[in-house]
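Report on the structure given below.
All protein chains but one are shown at their positions in the complex.
Let's look at chain A:
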Amino acid sequence: MVEPSMDLEPRTEESRRARWDGEGEVQEDGVPRLSTGIHRLDSILCGGFLRGGIYSVMGPPGSGKTLLGNQLCFHHASTGGRAIYVTLLAESHARMLLHIRPMSFFAPDRVGTSIQFVNAFSVLEQQGLDGLQDLLRRFIRESKATLAVIDGTQAVEAHAEKPLGFQKFLRELQAFTGLLDCTVLLLTPTSPSRTQAENTMVDGVLELSHSLLGPRAVRELTVHKFRGSESLAGRHEMEIGRDGMIIHPRTEVQFNRPPSRAGEQRIRMPFGIPELDEMTHGGIVSGSTTMVLGPPGVGKTILGLQFLAHGASQGQPGVYFGFFETPPRLLEKARDVGIDLESYCQEGLIEVQWQPPLEHYVDELAERLLERIRERKVERLRVFIDGFAGFKSALFYPERLPRFFAALTHELRNLDVTTIFAEEADLFRTEIKLPDEDLAAVVENILVLRNVEVRSQLHRILSIRKMRESDYDAAAREFHITSRGIEVAPSFESAEAILSGQEVRATRGRERGRQASPARSRTRKGSRESASVRKVTKGGRKGPTRGVAGRRS
């Protein structure tokens, strides 16, 4: 009766389908995964839990363990899978279901059908670990569950009669569920008196935490261990809302790949302000990040809007990502300086994304910006972030700022987005200090706008402090905000007079047509005659211009 030989590969596609024809399965690197359905958790786990694995989810009471377990079950059921939720706690299922009923993922028709709820506390109490093991085996097998959540696993350890009884229980459970391709989550509370013995045996350990940072509540998820796969390390911000758990992976561990675009593809992105475009030799380079540094009210928002509006006038799309100006106020502000932002918005060329003044998660803000950019799927996108303080105020850990910023700008470059962001400087200081040296090192370009008070008159001065991979005119220029937007003086002379405290004659940009052209050419780097200007422009050349297709506006 001996038959010809046949081979079975481990957990083939066919064999998996035999048990579960769900849509929730994802595979990375050929390893079958169980999708969590929890926003971004799959990204953190590089595709989801490894199917048939056993995972510990620990955290203090109220950290969201039960919610996570239920959300997983309902998601799994929604993709065609079957799940069991075993409680070893005193809390009844009726109460637990009452608490999750308002959640958007809750589907009453799944309860008792594709999701079975069992309270096994009395079995554990009366029959010990062996009785519980038998119950779990029978229940998983009979219900054909491919996901099992065991809530209150610490009770098993508490009922173990022998020192290693708990470990034996877990080993046996692991062997059984592994054979049945059933993924198991063990939910346990953390407490100083407990050693979390299960963590040495399971395939992965996730920790949920919540704490107060000043008046703010901070929820976080950390993956401490994840066998057989990579995962995004560190603490990730987490929030709980009507849609259940939402996780925001740390930006700096998500975007660490090198830029995929070559420099040869880059072009100049002018502001539409002739003198400024001349100073920048045709505009900033596409795919670069520019910091516009200046005190409140100096004109950073208007400069950013002009950058977007000029792009839109050339058919280049733009995004305004702001925190402080509400959309109606922004439209009005733009209108006051001759920018028809409303029309560009209506045409879909410029999109205004206003972040209401709420408590934000910094990684959520980055996600929101990047997701919108990806969704638009347009080339040569211009983005104006007004201002970066909105991101800073959302940071729980200020020390993250340099790496966060580097990662965000890195990804924006990868997406070939030309970004300008407004950064606040001190209102009452004439000298502008960089708020953060690390940020300055990351950006390609730095424009400084400042107020200078001379004889009770406030003057606005603009200068370029840095332009990587491009020549530029480093001389300071006076500028004005007019009904036509920002107008920059055609030469350095008025700025020089202001900065040296001399009598100032207004050299308004609108008069530029009447200005002598030799003055303009004198301000070009490398041909300056004034000693004071020479001092200002020292070290202006920062890099080669080769590879940048110059395009004057």
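By our rule, a residue touches a chain if its C-beta (ideal position, glycine included) is under 8 Å from a C-beta of that chain, and two chains touch if they have at least 3 such contacts; residues count from 1.
Rule of thumb we're sticking to: contacts and distances are computed from a predicted model.
The unshown chain of the complex is recorded in UniProt as "Response regulator", chosen from "Putative aldehyde dehydrogenase", "ABC transporter domain-containing protein", "Response regulator" or "RNA polymerase sigma factor (Sigma-70 family)". From the options A:L180, A:V253, A:L331 or A:L395, the residue with contact to the chain not on display is A:L180.
Of A:G37, A:G52, A:G81 or A:G244, it is A:G52 that touches the chain left out of the display. Only one residue in the set A:R141, A:R227, A:R335 or A:R429 touches the chain that does not appear here, and it is A:R141. Touching residues on chain A toward the chain that is not drawn are 1-12, 14-16, 18-19, 52, 137-138, 141, 171-172, 174-176, 178-181.
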